[in-house]
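Note that one protein chain of the assembly has been removed; the remaining protein chains are unaltered in position.
A, B and C are the chain letters, set down in written order, and residue numbers restart from 1 in every chain.
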Amino acid sequence: MTTTPQAVRRASPRKRRPATPAAPDPSAGLLPRAEPVRLLNPDGTALPPRDDYPEPPVEALREMYRRMVVGRRFDAQATALTKQGRLAVYPSSRGQEACQVGAVLALRDDDWVFPTYRESVALTARGIDPVEALTLLRGDWHCGYDPAARRTAPQCTPLATQCVHAAGLAYGESYQGRDTVALAFIGDGATSEGDFHEGVNFAAVFKAPVVYLVQNNKYAISVPLSRQTAAPALAYKGVGYGVPSEQVDGNDPVAVLAVLTRAVAHARAGHGPFLVEAHTYRMEPHTNADDATRYRDPDEVEAWRDRDPIVRLETHLRARGVLDDAAVAAVAEEAEAYAAGLRDRMHTQPAVDPLSLFDHVYAEPTPQLVEQREQVRAELAADDEEGDA
Amino acid sequence: MTTTPQAVRRASPRKRRPATPAAPDPSAGLLPRAEPVRLLNPDGTALPPRDDYPEPPVEALREMYRRMVVGRRFDAQATALTKQGRLAVYPSSRGQEACQVGAVLALRDDDWVFPTYRESVALTARGIDPVEALTLLRGDWHCGYDPAARRTAPQCTPLATQCVHAAGLAYGESYQGRDTVALAFIGDGATSEGDFHEGVNFAAVFKAPVVYLVQNNKYAISVPLSRQTAAPALAYKGVGYGVPSEQVDGNDPVAVLAVLTRAVAHARAGHGPFLVEAHTYRMEPHTNADDATRYRDPDEVEAWRDRDPIVRLETHLRARGVLDDAAVAAVAEEAEAYAAGLRDRMHTQPAVDPLSLFDHVYAEPTPQLVEQREQVRAELAADDEEGDA
Amino acid sequence: MATMTMAKALNAALADAMLADDRVLVFGEDVGQLGGVFRITDGLQARFGDKRCFDTPLAEAGIVGFAVGLAMSGLRPVVEMQFDAFAYPAFEQIASHVAKLRNRTRGALSVPIVIRVPYAGGIGGVEHHCDSSEAYYAHTPGLKVVTPATVEDAYSLLREAIDDPDPVVFMEPKKLYFASAEAELPARKEPFGTAVVRRPGTDATLVAYGPAVPVALAAAEAAREEGWDLEVVDVRTIVPFDDATVAASVRRTGRCVVIQEAQGFAGVGAEIAARVQERCFHALHAPVLRVSGLDIPYPAPMLEHTHLPSVDRVLDTVARLQWDDQPDARWVAA
Partner (left out) sequence: MATMTMAKALNAALADAMLADDRVLVFGEDVGQLGGVFRITDGLQARFGDKRCFDTPLAEAGIVGFAVGLAMSGLRPVVEMQFDAFAYPAFEQIASHVAKLRNRTRGALSVPIVIRVPYAGGIGGVEHHCDSSEAYYAHTPGLKVVTPATVEDAYSLLREAIDDPDPVVFMEPKKLYFASAEAELPARKEPFGTAVVRRPGTDATLVAYGPAVPVALAAAEAAREEGWDLEVVDVRTIVPFDDATVAASVRRTGRCVVIQEAQGFAGVGAEIAARVQERCFHALHAPVLRVSGLDIPYPAPMLEHTHLPSVDRVLDTVARLQWDDQPDARWVAA
């Protein structure tokens, strides 16, 4: 979309002057680079190093590789569990592992993460027990891990709402003298919600240390990016809040870690929020319940298979001589063990006490809830008697 | 707010490459000029003409002058009416006449306007009966004019919500083959609302012919601009939606009309929405009920008095020799007559039928409302009897 | 007569409405090529083109506000909210504009839009996907609120909602989407705004709507064993409410239980109970009792059966209708 010459009513007779003399550009330092930052080619070969985004240390990249491989195996296992009826539904992270693991590695353990339903791999990469990570989708309670202990908000389903929470949490932490950073995940589709706007704006006005990571995986369920925005890229939203922004190739693990590391450092240094748009792709349907063939071409999916972030990182680390067959095999083995452990533990049905329904509505149940609890207790007792009879 | 060097974990050993080679800038044509467009100096002397924004025709400027003067007199009268208890409350447009009248003149009569509570002067400039324009604030019904007939939505109080309506209306018109443009007014404060974001985005995605005119009058009631945004200017929000944007000196009537004319032409030509930020100033308190001395320096207000848009336009038109004492006097007289007419007509209290409360809740009252209407009818009858007794 | 699901009947209603009136536009999230996550808009884009049925940006206030603008331009938008709780971002647009625009403009503007909301639970859905939000809308003057419980009603009520000059929040019970029944379409029998006696009975009246109707019918069936002959009234249109049908039934039976799936406190069931006792006090042998969801956030799937009104809970409540004309022991003491 470009400006067009307007309908000129009548030309002014006086001498014309040229376009305004160049004023200092107030958007400098806020606009993203026109092209996503990339440090590895799609085939995994390295691009020449760059000053603005130096390659992260090898140890970090090896760790990233490990967590991505384990994460992907976990993800496949979770999808398999839906087929066995052990999970109600599962939104896969496949293809987005560089973003999810990169985000975790760019943060300290005491930083906060605000994940969406899509971020199961980020959760497990953070060390959250996979069974706890799947509690929501398994249906025994809404959130299975302790968010306060794990510094990880419950996975957020109402889209974009977590963007505001992250701003508040980050501001609250800095208000209390702590140098915590909050990282909020959000999808391309959810950037259309008002809460994205309000959240980023609050963070900017209060200089809250938040990194907003938009995983632009090109679809919001079936709706393609072209229906979400007419912007050149989502990262161009940052300047409108005075928030520096960057685009990154979201399937280039090295670039993702480099860009997020810089974004986190920016936030931690007290410069306020940073917006990163990672260009990636959702390899699986929206969830196992979705039928992606209704709205996208299998060729498109195939094309993205060639940009697989794990293969890319493996190629790079092998080329750098810091990953060999033995290490790859060890990671694969670890991933298998992880999946097997998950599978086993998911085979036992959790026991859930119906009376716990009343425990966490308020700190103490209201008289109304006490009454209702007694009614349910009586019903359960009656059921038991019938069962016994 | 600028980016800062990140914490570099370890430098890469390989050869560094320079920053990415310049790609074509995808934000070109979307970003506003760094400085607000201005065609007149604050003292009313003309700046050299420019190609991008030629000066509007003299006839338009004279008409603009007339409506601004009448509008300001109307505005003063309305404020006076609050003191006499004839109006419950009145949010003044004083100082913002260039924006309000400029918007009206940039549009055709069959274009749609989406005003806020602040736009009484825009309404009267559109030819809406001033008594009808004040019906809301007078308290006899929520909207006094016929929005469909006047192509003017009811003045909108829930902030930013009208931005979405304008997108829908404009798209609906073009869907039905009409070349209507919609212009939505919005204040600086209201740009922080989610509905601003959603409205501009819908307009952009659907290429709806909408002009969004942000009157940045520096305050949202008492809250200064610095608490609304950290952006270099509000016009920088456009690029994030793929919407071309411009800043204009909102107290320069010539520039306002030039910029809005171009924006309207852009929209009408089918290129989608356009965002204009007009830098202006609210000379009066938020409403007559507000006490602006609590939060702003009188000196600040005084400084803005020197940039009065009416004086500025008068100076310019006189300098161009197209306005003389007689014309100025004639306009002043017209304005006085307008105010006198308003004053007279506002002195009669409107008669409002309590039973009309039930008329426009639904197309036909529901059985519940029929029942309630009968109850009220009985009450009124009883009151009458008592009154008679 | 053909067997079809409620989902199919809703789809047919949309298609027929689009055919009958080319001002009808259908839009929302994923309603285009995908046909909606519940497939209610399946095939509409292919049949009517992507200008009549289309996807929007992901923003519910945007969707509803856009519909308001389209309605102002003379069109008749039918929008889908993907799930109950995801209509909340649109609450301001609904409460302050959709509900009020006619009133604010003394009738000069109207907003004949239909907001379709798949609602309520019973499908093992995760959090935020199972809210019963009808009371929020029913409490907002200017909105009509409709909820079908049968396949034929799904069709006719949706057609009537689209034809209605007022905005209608059309609440679709998710758990009934794929229940099928014999149905003949088009099926428009009673006028819009009327409740219907789904099952005649003499001993007590069960008043229910939407997802609670099948529960009421099953309870009435089971009650035969206990020797009770229960009448079941399906409310259908919450606003406007059909007092005449409901009160006539309760005056006949002398006893009443109101059943809703939503949390009870200040819900639609409270309104019905309050109205019934106001209007039928001297006919009542017992207080009007309510069966509803618990006053808790909608629980996780494994616990939803404890939350939802069940046949047993309805029967327990019917048992407390003071058949011996003795006050309820629980509440006499306190």
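Methods note: contacts are C-beta pairs under 8 Å (C-beta built on N, C-alpha and C of every residue); 3 or more make two chains touch, one makes a residue touch a chain.
Since we're looking at a predicted model, the values are computed, not measured.
Partners of the chain left out, restricted to shown chains and counted across the full complex, are A, B, C.
Listed residues C:Gln45, C:Ser73, C:Thr205 or C:Gln263: the one in touch with the omitted chain is C:Gln263.
Per the touch definition above, the residue from B:Ala190, B:Val210, B:Val243 or B:Leu323 contacting the chain not shown is B:Ala190. Contact with the chain not shown here comes from a single listed residue; of A:Gly321, A:Pro367 or A:Gly387, that residue is A:Pro367. The omitted chain makes contact with just one of the residues B:Ala76, B:Val89, B:Val301 or B:Val328: B:Val89. Panel shows chain C; residues 61, 85, 88-89, 91-92, 95-96, 99-100, 103-104, 127-128, 131, 135-136, 138-139, 141-142, 239, 241, 243-244, 247-248, 262-263, 265-271, 273-275, 277-282, 284, 286-290, 294-297, 322, 327-328, 331-332, 334 of it touch the chain omitted from the view. If you put the missing chain back, the residues of chain A touching it would be 141-143, 146-149, 153-154, 158, 161, 163-173, 175-176, 182, 194-195, 197-199, 201-202, 205, 359-363, 366-368.
Although one chain is not shown, part of chain B still touches it, namely residues 88-89, 136-137, 139-142, 157-159, 189-190, 192-195, 220-223, 227-229, 294-295, 350, 352, 354, 356-358, 361, 366, 368-369, 372, 376, 379, 382-383.
Everything below uses one rule, namely that only the chains that are shown with their structure count from here on.
With each centre defined as the average position of its C-alpha atoms, the distance from chain A to chain B rounds to 39 Å.
Centroids of chain A and chain C (each the mean of its C-alpha atoms) stand 36 Å apart. With touch defined as above, residues shared between interfaces to two or more other chains in chain B number as follows: 194-195, 197-198, 201, 205. Across the assembly, chain C contributes 56-57, 59, 61-62, 89 as residues in contact with two or more other chains.
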